[in-house]
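One protein chain omitted, others in place.
We call the chains A, B, C, D, E, F and G, going by the order they appear; numbering starts again at 1 in every chain.
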Amino acid sequence: MNNTDKYKELGFAKLDFERSKRRGYPEAVFCECKTNEQLIKIFSAFKEQGSNVIGTRATIEQYNEIKKHINEVEYNEKGRIITLTIKPIEKKGEIAVCTGGTGDIPIAEEAALTAEFFGSNVIRYYDIGVSGIHRLFDKIDDIRKANVIIAVAGMEGALGSIITGMVNSPVIAVPTSIGYGSSFKGLSALLTMLNSCAEGMTVVNIDNGFNAGYSANQINRKIAGV
Amino acid sequence: MNNTDKYKELGFAKLDFERSKRRGYPEAVFCECKTNEQLIKIFSAFKEQGSNVIGTRATIEQYNEIKKHINEVEYNEKGRIITLTIKPIEKKGEIAVCTGGTGDIPIAEEAALTAEFFGSNVIRYYDIGVSGIHRLFDKIDDIRKANVIIAVAGMEGALGSIITGMVNSPVIAVPTSIGYGSSFKGLSALLTMLNSCAEGMTVVNIDNGFNAGYSANQINRKIAGV
Amino acid sequence: MNNTDKYKELGFAKLDFERSKRRGYPEAVFCECKTNEQLIKIFSAFKEQGSNVIGTRATIEQYNEIKKHINEVEYNEKGRIITLTIKPIEKKGEIAVCTGGTGDIPIAEEAALTAEFFGSNVIRYYDIGVSGIHRLFDKIDDIRKANVIIAVAGMEGALGSIITGMVNSPVIAVPTSIGYGSSFKGLSALLTMLNSCAEGMTVVNIDNGFNAGYSANQINRKIAGV
Amino acid sequence: MNNTDKYKELGFAKLDFERSKRRGYPEAVFCECKTNEQLIKIFSAFKEQGSNVIGTRATIEQYNEIKKHINEVEYNEKGRIITLTIKPIEKKGEIAVCTGGTGDIPIAEEAALTAEFFGSNVIRYYDIGVSGIHRLFDKIDDIRKANVIIAVAGMEGALGSIITGMVNSPVIAVPTSIGYGSSFKGLSALLTMLNSCAEGMTVVNIDNGFNAGYSANQINRKIAGV
Amino acid sequence: MNNTDKYKELGFAKLDFERSKRRGYPEAVFCECKTNEQLIKIFSAFKEQGSNVIGTRATIEQYNEIKKHINEVEYNEKGRIITLTIKPIEKKGEIAVCTGGTGDIPIAEEAALTAEFFGSNVIRYYDIGVSGIHRLFDKIDDIRKANVIIAVAGMEGALGSIITGMVNSPVIAVPTSIGYGSSFKGLSALLTMLNSCAEGMTVVNIDNGFNAGYSANQINRKIAGV
Amino acid sequence: MNNTDKYKELGFAKLDFERSKRRGYPEAVFCECKTNEQLIKIFSAFKEQGSNVIGTRATIEQYNEIKKHINEVEYNEKGRIITLTIKPIEKKGEIAVCTGGTGDIPIAEEAALTAEFFGSNVIRYYDIGVSGIHRLFDKIDDIRKANVIIAVAGMEGALGSIITGMVNSPVIAVPTSIGYGSSFKGLSALLTMLNSCAEGMTVVNIDNGFNAGYSANQINRKIAGV
Amino acid sequence: MNNTDKYKELGFAKLDFERSKRRGYPEAVFCECKTNEQLIKIFSAFKEQGSNVIGTRATIEQYNEIKKHINEVEYNEKGRIITLTIKPIEKKGEIAVCTGGTGDIPIAEEAALTAEFFGSNVIRYYDIGVSGIHRLFDKIDDIRKANVIIAVAGMEGALGSIITGMVNSPVIAVPTSIGYGSSFKGLSALLTMLNSCAEGMTVVNIDNGFNAGYSANQINRKIAGV
Partner (left out) sequence: MNNTDKYKELGFAKLDFERSKRRGYPEAVFCECKTNEQLIKIFSAFKEQGSNVIGTRATIEQYNEIKKHINEVEYNEKGRIITLTIKPIEKKGEIAVCTGGTGDIPIAEEAALTAEFFGSNVIRYYDIGVSGIHRLFDKIDDIRKANVIIAVAGMEGALGSIITGMVNSPVIAVPTSIGYGSSFKGLSALLTMLNSCAEGMTVVNIDNGFNAGYSANQINRKIAGV
């Protein structure tokens, strides 16, 4: 196979076409620092190649510009995600996506939509944080059924620890930048999660719903035997 | 009692109706990361339930939108607080709310309004910081009469220590993000307060007037025998 | 009253004899940076004055040296506390001191012994952290009976939030330096506690069991009507 | 079931006997802040109960003291781990444990021994860091076969990103405190790992080989269909 | 030579005319904190003196204002650079400028344009980051030919280490502020680069493409025997 | 003297009229967090009292509003300073205000105008930073003549050290927030100045030209025998 | 004058003999990172030159080794200072050195001894911190008489602000590393002091009693007309 098959050279970017073979899943595009022109070229190249592609941290403006050129793209505003789904994906297994509060929902949606795009069923449990812990306890038996659990929380970020201590599935914790003062834009929640004494929980970057969704999907599908 | 009694499921939020019984006081809503639509649903549910509710860090725009649907809500712009007061609350005891400077007043008002909402009398002592300490000394005999003292200060944040050293009431210190340069948005004041050698003072998060008011009220009312 | 009555001048220190009148409680001595010679002079002066005194962060070596000169002093090694109790104190009310883990016990003991020295009954609930939350739930009804609750925890420091969400008493949270890596010697637990969404909890410095015990006692005794 | 069945009250600790049922695996003991006397009581209680137990961050001195009372305990000095294996565990699946350098081996061993204790086969790939990347490439086909990969690295911590970009298994990255100067005791490696653009990698606390091994085992055994 | 020859006094600035003689290259102007009026005076003085000059971190607005007075200035928007080229410069040797991702291109362009302005040939290799490492490997033989390599990367910043481990030319690493959450505006990439175990790489400030380009040019031209 | 003489109670502020007697100089008003209404009341009260007053970090909008009510106020836009000069001040002695670069001038002007307002002669030496050190050497003999030297610098902040090593007058260093990347908004310059090995230099907060000017004036006038 | 007159070349050090002429005072030696052999050579060279010299942060062991070769050196253990006084110095003016607590005394002594060595009278006011503020008030009239005040404090570091607000002399604040937990080895006190709203106070590095003493002496002697 020559390079033209392995990746497409766009000058400002080199699209990793071999990725699907090597890593098992199509590529994702981080839209935040890209111009409209760059995004249109990237999505067009994937469309041409017949590949699915997901764009994260995309604004509605970016979506509208791409939409003018590639009619098949779809947008989820809450999760800030653009998807181009050319090949249908069969969803397998189950992931639970939980949030501490209402403010954490955008990041939770980024995780949930990513996991769905790559092939997982997702059930959402929102606003079950530790300040009213009976809300979590009402749901815990359902949450336990998931192959993988994503715990999204800002401020003190204790949600992941509490859940992890009550289940036997792997938990991926996502700190969010929700909070103020000494939350230091998510640093507080990040440190809480890294220092959890509840083993079986791993952590991703602040506000990185995408990686949580990707990683959870990867584990879930392997457990589901895909 | 079934779950519908304990909390109301709104999808994006689960309202903690049991809270008043469990914790002694009605719920508070952190407005900062919520959409207008979400806030209207939340306030409506509390109104329906016949509960008082307080919304913090609310903008005037959020208030105006809620007001269109729930005429009983009131707004205090300085403290950025929306209240819905259905059941009247009898105020007990006394809390002193002090600030180092004029810039600390919005956070002090958040504390004062919260304490009043939950049932305390509040007396305000503003701009009595350490750079002109005779202003504090003139007031100290009055401040001493309060069951609980809230000390709100930014920059170097020394106000709490000075007051604590002169009284025998518990002091709750609130660092504010007032300042610049190495104040690091309130970190300097926070560290000053945590490291105070004047025992009897505890600390809340930077700019967290709400928790200071809530905690002071809780202590004050217990001292007042409620 | 002249200065000799208000404080005693030792050159390296000025002992605050007026304190008991002004603040309601006798003085405490931070032993960590003091020489044996300084400590002996300080404890002797308080003995002479007929005052109780408590020394914190004291080593067994410091205690042994003081003991040679002042036979009445007592030492608690776990809490690193020296006490000289000349006037008996009647204990009032009740404080619950809780820890997340076994490693937090020394700081919890510092808090508990301080509260007892200044006049509170203390009940200890150790190793009830969030990784096995049923242990906490078994005790929560007892913990709720206390006038004030002290929650001592290192690592992720979530204990305080969980307890606060289930009680209507004021909670004082003490982060400890237990942990490693990104616990950053207690910073992680401190931030968790400051950013708790469970209102009614205030925070003291990392490992500052003394201030937690002092503040809790002050509140407890006022609630108990002393 | 009453509390005596759910956990054993030792005063300073409450042993979580229900854990194995709830979480799928026996308990682990963090030895670092415990006295010999406490450790002997804890290991004795587990032995009495007929449970396996693993002790982490244990010194040789701690082991020797426990060994005097419980002959069955074993010690691995490199990984600082004490194990008491009463019920045999059948190992399933395969985990790859990789290190960037030789200095990362103790943490890698903590991870590997933990994963083996809880029931995984482990293959070790040490000293394959990015400064001589052909060493990694020689092994990558073998590493790809593992169900889960643990990447242990200090200093710049890039190992995890490189591996993750070349495999389709989940990767758990462990930053280590190896390094000096601006490595800030592992902070540099932690941040590198959290900010990786190679999705599918999650992170644990600095030097937390135990949690990496526990989480990897949990995922591996689920993939292996246990 | 008197002072008027060595620098020109503008009141708000003193232009270093002796620089070219002392340091080998004409002066550079940091435009970010300067007013239009100041910039016009500075560029006019250099033009009068017959000197080339480069302005960095310049906005299109600043350029437009200067252009009104000095027609010879040129602007590169991607690299935010204004140049005034009065004396032609002969380009020597070769520098490779590489980026991890597309978002790093503006800083890479700042570096590349600077190096070209001061007299180097530059070849650009963009979007060859570690998440799809085969893209780098395809280019490495070309990159090796350069006298100096500049590696520009944000997020985890591992690009520089990987390249340095495969070449025998000096590498200058430029961390960028691309990323979010715990990237802390480039701090993560900076620490990664400083802690690289691949010797032969040195580092410049976050987003400082200018210094990377300047330093690389200086080394390249000396190697090229200029 | 009663309280009305010592300070004026405005509710939101308590104006320190005794200050001039106690501290030797009239009061200063930090305008940044004050409303127009508050500023008008404050300046009016000082005018009524016949006191001079200086307002720092004031916007042109704030000035315009005050000007409508108090015609005597004056504004310096570069230094963001409002002054009301009712009693004339005789300037004594001499202070040198130096900057590293052009971007540091606004903070330098804040310092210079403050020192002039309180009664010092000021000579300005701008853009004499260490990258072209001959510019500093040309001026050093003049700088040496000042009673006090203020060194204002951002980025690496080395200016103060260099000057201090060459003079025998006290130097006050002001770090500025000029810079980017790892300058961390002035932290880099602050640390450089605090760690200077050139003894005789003291430091103020980042961008705190006001305190530098105040302190320098205080020392200068005492040296000048006022 | 040739170089041999301006400084003495020792290979590992170049002694600045011209300093006394240029800066007004003899040189100081930072002993912390020097070997005994280096210190002996340095002190011998100054003795030979007939210069006074002061060594800071010196251990008793270093002193004993130097003493074997240069009998005239003297040592103050509390301040960790070695002095060689060949030419007598006449003390002028007056400096007040104040501490918050007893633990700050070593740094205060470093400041006091330095100021005395370079020619100032020093009066010490120890243990007058803010937790018992009447102790400070008793002394304030005496403190006001000094030309310069040094305020040494750890923990919250508020002493300097309080004093500065009550005097019209310049204050130099020295943060100390006394404290624990979030004092972060003096960072808390440093930030407090930098952010003081009491203008007229400048700050030196944590624990840098030497620079405080040097700077205070320099100002004091200029005020005293030397």
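We adopt the following convention: contacts are C-beta pairs under 8 Å (C-beta built on N, C-alpha and C of every residue); 3 or more make two chains touch, one makes a residue touch a chain.
None of the values given here were measured: they were computed from a predicted structure.
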| item | value |
| --- | --- |
| Left-out chain, listing which of the shown chains it touches | D, E, F, G |
| Absent-chain contact - pick from E:69, E:134 or E:222 | E:222 |
| Residue touching the undisplayed chain, where the options are F:143, F:193, F:206 or F:219 | F:193 |
| Residue among E:96, E:159 or E:203 that touches the chain left out of view | E:203 |
| Residue ranges of chain G at the interface with the undisplayed chain | 3, 6-7, 11-14, 16, 18-19, 30, 32-34, 38, 57, 175, 177, 185-187, 190, 205-208 |
| On chain E, residues whose C-beta touches the chain left out of the figure | 22-25, 28, 30, 147, 165-170, 172, 190, 194-195, 197, 199-206, 210-212, 214-215, 218-219, 222-223, 225 |
| Residues belonging to chain D that touch the chain removed from view | 101-103, 105, 126-128, 131-132, 134-135, 138, 178, 180-183 |
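In this section, only the chains that are shown with their structure count from here on.
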| item | value |
| --- | --- |
| Co-neighbours of chain E and chain D - touch as defined | A |
| Contact-richer chain pair (by C-beta pairs counted) among E-F and B-G | B-G |
| Averaged-CA centre spacing for the pair chain E and chain C, given as whole angstrom | 57 |
| Separation of mean Cα positions, chain F and chain A [Å, integer] | 50 |
| Numbers and ranges of chain E residues touching at least 2 other chains | 101, 131-132, 181-183, 187 |
| Chain contact topology (line, ring, star, complete or other) | other |
| Listing of all chain pairs that touch each other, if any do | A-B, A-C, A-D, A-E, B-C, B-F, B-G, C-D, C-G, D-E, E-F, F-G |
